[in-house]
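The structure under discussion is supplied below as structure tokens; questions concerning it will follow.
One protein chain omitted, others in place.
Just so it is clear, A and B label the chains in written order, and each chain counts residues from 1 on its own.
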Amino acid sequence: MRTQLQQVSTRFSITLIDELAPERDDLLFVQVEKDQAVPFLTWLQELAGYTHLVFFTAVDFIEEGYFQLTYMVHDYSTHQDLAVLLKLDREDPVVESIHHLWPHAATYQQEMYEMYGIEFPGSPRLHDDFVLEGWDDLPPMRRDFDTRQYSEDTYFPRGGRKSRDTAEYMKEQLYPGEAETW
Amino acid sequence: MSIKDIIAPFSVWKRAFEKPYTSKRPIDERPGAARYRGFHINDMATCIGCGTCEEICQNAAIDMVPVSKTKHGDSGLRPMIDYGRCCWCALCVDICPSGSLGMSNEYIWVDSDPEVFRFIPGQDNKSWNDSSLGYRRAEGYDLLEGERVAMPMLSFEESQKSFIEMVQGYSEEQAKREADRCVACGICIATCPAHMKVPDYIEAIREGDMEEGLRIVYQANPLPASCGRVCSHACEYVCAVKHKGEALSIRWLKRYIIDQIYKNDYQKILDEIPEENGRHIAVIGSGPGGLSAAYYLRLLGYAVTVYDANEKAGGMLRYGIPEYRLPYEQVDKDIIYIEGLGVTIEQDTRIGVDLPLTDLYKKHDAIFFSTGLTDPYGLNIAGEDLKGVMSGLGMLDDVTQGKTPEIGSSVVVIGGGNVAMDAARTSRRYEADVTILYRRREADMPADEEEVEEAQGEGCQLITQAIPLRLEKGDKTRLRLYWGRAEMVPDGEGRRPKPVLVEGSEELIECDTVIPAIGQAADYSFIPEELLSSIEFTRGYVKVNEFYQTGDKKIFAGGDIANSKRDAISAIANGHSAAKGIDIYLKNFKEEVSRD
Partner (left out) sequence: MVGDKVKNRDKFPPVSDGKSQYDLYSGKYLKVWQGPQHPGITGNMSLELVTSGDQVVEARTHVGYLHRGFEKLMERRKYIQCFPLVCRICVPEPDFNEHLFAECTEELAGITVPERAQWLRALTLEMARLTSFLMWIGGQAGSFGMGTLGQWTVTMRDYMLDLFEELSGGRIYHMYIIPGGVRSDIPEGYFSRVEETLQKVEHVLDDIELALFHNAVFKKRAKGLGIIDPSLVDLYGITGPNARASGISRDVRKDSSYLIYDQLDFQPVTDVGGDAYARTWVRFQEMYQSIDLIRQMMHRMPESGPFFTKLPNVLHWKIPAGQTYKRAECTRGEYGFFMVSDGSEYPRRVAVRGPSYTHAVTLMERLAVGANIADVAGLMVSLHTYPPEIER
């Protein structure tokens, strides 16, 4: 597979990332540019034997300013997985849909729109609610959405709960007057 | 489709007579399985309130709540579990270092009041409290490591041949692995006399951030190169992980941080030196107490002069503790940095002899003294003044000064503390046969466990429950030491049993030298009458208030003369407290003056 990928690496401007799964011979990571993703995936599906879209999801690397899209495809004849990674600018999260290649990709895309705010123009029912009915906050799987804050603002904490820090408590009890506390 | 397809389904009518799998409550009991994860149980007496259970609970179901006063090694807190959140995962049980927490196999409990489902297992009376069934961490599965990373050490054969440091220090990999065992409960912080932020500097080691580690250490201890080697490590005795086996090697991890940093780099890493504020403090004694006070006073902006009778600074760290435990260059490493901050140390200046205390009293805004214990106790037996009897302190002092002690080829050391162990092991290094006599049991010995073990490892013979009776001049050897066996007699509740001589027992050891090392007293002769009158003493200790201030407002004291623990770290803590005390006193004093 590796050689096959190397042959098309310039055609689809892909780079193999070996360090991600060095121990695995059945899993390969490859990075693709945004405009080459769909052609590359089409080639994988139609010509390279990667007929199974295992899943399609996003990872938010907010510190570096991008979403990593992961198209995981599988070749049933060799039982090989190929993870196609795409770095998508967080500021402009729009990318071509792949529902025409695998119809169920539409569900992944619908979910990713809802959870990360990633646009896949043309994907069926993309903007319909998937899991979150009536959600009007930040797409919640983005790293900057603070679940704890949200729950504190939205729900009532149970009253009467108070915990003590071991070291602080011992200090209060045992050496409130000593140097450290002044 | 065949006729069978119509008939076959009817053939299973027979199942109507099958016994159903239901149980009738409350007639039938259906106890949970032996490993069932039901309501928690906690052995209140074993739990140490470390809060590790709270730390691991991913549901935030546990609160640590006060149930009693804090005890030694026990925070007095206990986990309270909110069953509105608990998911019965039992991770808290798995991680509990004391092994006190478990789960019963009880799972049925109906109540209309939701508040009752929050309680303190073990404290609140529940029918399952004594359940022997229910989930416990299985043998062969453990989330914590009870075994210490072994410290590279010289073998006993090697170590007894020279004064080369025996403990060789952790490598980075070893230190990180050891640091990884910490559960960061913080019980050690309370127990450390200086309240060092142990979990924080251990975390710095895990993170590989030595500079941060050094900063944390210096917040409470300006003699870490020394303490990292010889500290009496009260912290390790209460370490939560010790309940699983061996405590974190806290002392050696501190040493690891210091060993990683070159002494000339301290200045760059630690606090800026503040400008002098125009006030001047005198410190008497350059032992741990004096140096610690000097360091923190200097950081608070005071000019500090330390006066010390010895040729070199360090007090007992240098003149008491032998080099194979604490090399002099490590003492120097600590002292050089303190001197670098602008602290002046006047060596060879014995206050009361070379300079009267009253002079200092007049010249300085405040005085701190930490003069240590210099007068060894005698044995009070016949023959004590024979040639061949020398004090442990005196012998160790000689060695530090480069003199070879005249001990002959056989030595008996009397005592069970660190001084005794040091004298014994030092004697081994001069190729003497060494016997240690101690009047109580081995477990009662005040010396650190490691010390006792290493002394024996190096070939010192330990005889416990032995009371020296008298000394006579010998013929083959210099001395004949007669001693009797002691039996342990209970001495009232809460007190350790005391040794009482077995009437008529008498044994003999022939030896060249007898080294009494049974304790030492302070020498206050340097304090003149007019100052002495306002300073109070109790049983040999200087009486101080919580600011380490004596009866004379201007005079502060600390170290071995002011605390009963009599170790380096307590002296350091005293020095620190006194520095802050002096600061408070002087600031308030100024206000008083301006009001006048």
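Just a few scattered comments:
The definition used in the following text is that a residue touches a chain if its C-beta (ideal position, glycine included) is under 8 Å from a C-beta of that chain, and two chains touch if they have at least 3 such contacts.
Because the structure is predicted, anything quoted here is derived from the model rather than measured.
Screening A:Phe29, A:Tyr66 or A:Tyr169 against the full complex identifies A:Phe29 as the residue touching the chain left out. The residue from B:Asp180, B:Asp271, B:Asp348 or B:Glu536 that touches the chain not shown here is B:Asp180.
Shown as candidates are A:Met72, A:Val95 or A:Ala167; the residue that touches the absent chain is A:Met72. Within chain B, the residues in touch with the undisplayed chain are 1, 4-6, 8-9, 11-12, 15, 20-21, 32-37, 52, 55-56, 58-59, 87-91, 94-95, 103, 134-135, 138, 140-145, 180-184, 203, 206.
The set of chain A residues touching the chain not shown comprises 19-21, 23-24, 26-27, 29, 51-55, 57, 59-61, 68, 70, 72, 76, 79, 81, 83, 102-104, 106-108, 129-133, 140-141, 143, 145, 147-148.
Definition applied: only the chains that are shown with their structure count from here on.
Against chain A, the residues of chain B that register as touching in their complex are 49-51, 54, 62-66, 69-70, 75-77, 82, 84, 115, 118, 185-187, 189-190, 195, 199, 220, 546, 573, 576-577, 579-580, 584. Only residues 158, 160-167, 169-171, 173-175, 177-180, 182 of chain A touch chain B when the two sit together in their complex.
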